[in-house]
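Here you go, one structure.
Removed from the display is one protein chain of the complex; every other protein chain stays in position.
All chains are identified by letter, namely A, B and C, in their written order; residue positions are counted from 1 within each chain.
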Amino acid sequence: MASLGAELTGVEPGACEIRLPYQAGLSQQHGYFHAGALSAIADSAGGYAAYTLMEADESVLAVEFKVNLLAPARGDIGDAAVARARVVRSGRTLTVCQIEVFVERDGQETLCALMQQTVIRMAGRPDTA
Amino acid sequence: MASLGAELTGVEPGACEIRLPYQAGLSQQHGYFHAGALSAIADSAGGYAAYTLMEADESVLAVEFKVNLLAPARGDIGDAAVARARVVRSGRTLTVCQIEVFVERDGQETLCALMQQTVIRMAGRPDTA
Amino acid sequence: MASLGAELTGVEPGACEIRLPYQAGLSQQHGYFHAGALSAIADSAGGYAAYTLMEADESVLAVEFKVNLLAPARGDIGDAAVARARVVRSGRTLTVCQIEVFVERDGQETLCALMQQTVIRMAGRPDTA
Partner (left out) sequence: MASLGAELTGVEPGACEIRLPYQAGLSQQHGYFHAGALSAIADSAGGYAAYTLMEADESVLAVEFKVNLLAPARGDIGDAAVARARVVRSGRTLTVCQIEVFVERDGQETLCALMQQTVIRMAGRPDTA
């Protein structure tokens, strides 16, 4: 995330927000945020939201996610992208998160991606990052 | 893709291969390739595979994708990641692709991600990149 | 849907609710609602929610969906399953819906499935069902 220029802008139990200011290198051929960049911050936000509910000696790893990219023509050209994740179900082994990604432009937010993600609990494996 | 350091290593009608040499900035906390980087090259490979079947005045845009991240402990630490996409169904409006991502390590490949992707045809909108 | 015994219990612009009373034939080996039945009512609810925003000469067809099945042990044994769909983005060609499926048991609801679905607009093809 650091290499993308993303920053953690909010975290509480079961929720997380990550913000990615616009950079030229992250756009794709039409001038939008690249789907890969939007997915990367959504995936990270979901993983972090899940991690807030783990014990001290546990970490998390995403096992799968699905993302819908919404209306690029209207939304994805912007000043920043903001991913907001919340845990929908926290199970013993698997946690399911839902993540919305908004593009900010002149102070207004437009929903531009929607993700469902599954994360696995890694017991006895604290996060050392 | 260029900003990630990825390169197009193969393309034919309905198929595409993209290779991403390992870089420190692309790893996540456990030392694997970050899911976001694997997804980004898979998404790009699928989009490109779909694009090979378009007319001159058409371009493509991914509308959604789903990726399963497979067995990171065994596969994702490597010298490079290689995404291989093929078009499963090319329709009038939508194209469905399947993309496999392998991690190369000491000349051996391990499947580390599997993606299903839907791409939309953008008629009358040539790709100007 | 009729063959499953499902009924339409709510509809408004961009939203739909479908209810499936429990039947023995819909359960799977552990005694829960079968994932296929939960997916079927979720898919139908999403398609119907999208359809409420179409013109008179248009119909809809689901092009893909992804569903997470949540905590079966706690939720899916019940008196009925209820799918509630809402349109997240209605585009010119594609509509994206989100559908929650709850299991009702003794008057209490438990979220048991979460779906993201993409639906395509079929112009000039009214629904004749």
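The rule is short, and it goes like this: a contact is a pair of C-beta atoms (placed from the backbone, for glycine too) under 8 Å apart; a residue touches a chain by one contact, two chains touch by 3 or more.
Treat the numbers as computed from the prediction; the structure is a model and nothing was measured.
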item: Residue among C:16, C:50 or C:63 that touches the chain left out of view; value: C:63
item: Touch criterion as defined above, residue of C:16, C:37 or C:54 at the omitted chain; value: C:37
item: Touching residue (missing chain; options B:15, B:53, B:96 or B:122); value: B:96
item: Contact set of chain A toward the excluded chain (per top definition); value: 63-64, 66, 93-94, 96, 116, 118, 120
item: Interface with the undisplayed chain - residues on chain C; value: 2-4, 25-26, 28-30, 34-37, 39-41, 43-44, 59, 61-69, 72, 127-129
item: Missing-partner contacts on chain B, residue numbers; value: 66, 68, 70-71, 88-89, 91, 96, 98, 111, 114, 116, 118
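Following the convention adopted for this analysis, only the chains that are shown with their structure count from here on.
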item: Whole-Å gap separating chain B and chain C, where each centre is the average of the chain's CA atoms; value: 31
item: Cα-centroid distance, chain A relative to chain B, in whole angstrom; value: 19
item: Interchain centroid distance [CA atoms averaged], chain A/chain C, Å; value: 26
item: Residues within chain A bordering two or more other chains; value: 66, 68
